[in-house]
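I'd like to ask some things about the structure below.
Removed: one protein chain of the complex. Kept in place: all other protein chains.
Moving on, here comes chain A:
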Amino acid sequence: MSAILPPADRLWWKQPIDKTEWVWISLAFTWAMIMFGMMIYWHINGKQNLSNEVYKTTPEAYAAKAEKFIADNTVRTETEKNIPVVKVPEGGDGYLIARLWDWYPILEMERGKTYKVHLSSMDYQHGFSLQPVNINIQVLPGYEHVVKMTPTKEGTYSIVCNEYCGIGHHTMLGRIYVK
């Protein structure tokens, strides 16, 4: 019962390690290093990496930029709430506001083109969860996160909020159209 008794051999750290254990430790270590390498490899050769481009901001400053973007690029409005549908200029910037409890506005993009989507919150923390592709990004107030996105397929995409943000959390559903 030596796991609950002091080690029988006083100099336990001098005992040799059995070959089988060494083999397992080496395998596990090699696998850990492969997984470590995989992340770096993906930064170089993979197409799906989260952006490092982030700015400190305030809800007011961010809202002002977003409003200007909406005013300049709105193509129509949708739903009873007249949510603007805004065409993001090719290669250019699109702004998405997260707030209790909507994603504002609706963005319109084209397949295969690359856009810079800005994400920030006006109040609490929210979660940008793009469905059905399943890309999930945390959205914080005070931080403007710029993510370059290239939609790969046409269709109507939904943005689900997946960070708890209060009682109306489940109604926080946004949209992105890809043509």
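Operating definition for what follows: a residue touches a chain if its C-beta (ideal position, glycine included) is under 8 Å from a C-beta of that chain, and two chains touch if they have at least 3 such contacts; residues count from 1.
Operating definition for what follows: contacts and distances are computed from a predicted model.
Trainee: According to its UniProt record, what is the protein name of the omitted chain, chosen from "Fe-S cluster assembly scaffold protein NifU", "Aldehyde ferredoxin oxidoreductase", "Hydrogenase maturation factor HypA" or "Cbb3-type cytochrome c oxidase subunit I"?
Mentor: Going by UniProt, the chain not displayed is called "Cbb3-type cytochrome c oxidase subunit I".
Trainee: Just the residue numbers, please: which parts of chain A touch the chain that's not shown?
Mentor: Given the touch definition above, chain A has residues 1-10, 12-13, 15, 17-18, 20-21, 24-25, 27-29, 31-33, 35-36, 38-40, 42-43, 46-52, 54, 79-81, 83, 102, 114, 119, 123-125, 127, 129-145, 147-152, 158, 160-175 touching the missing chain.
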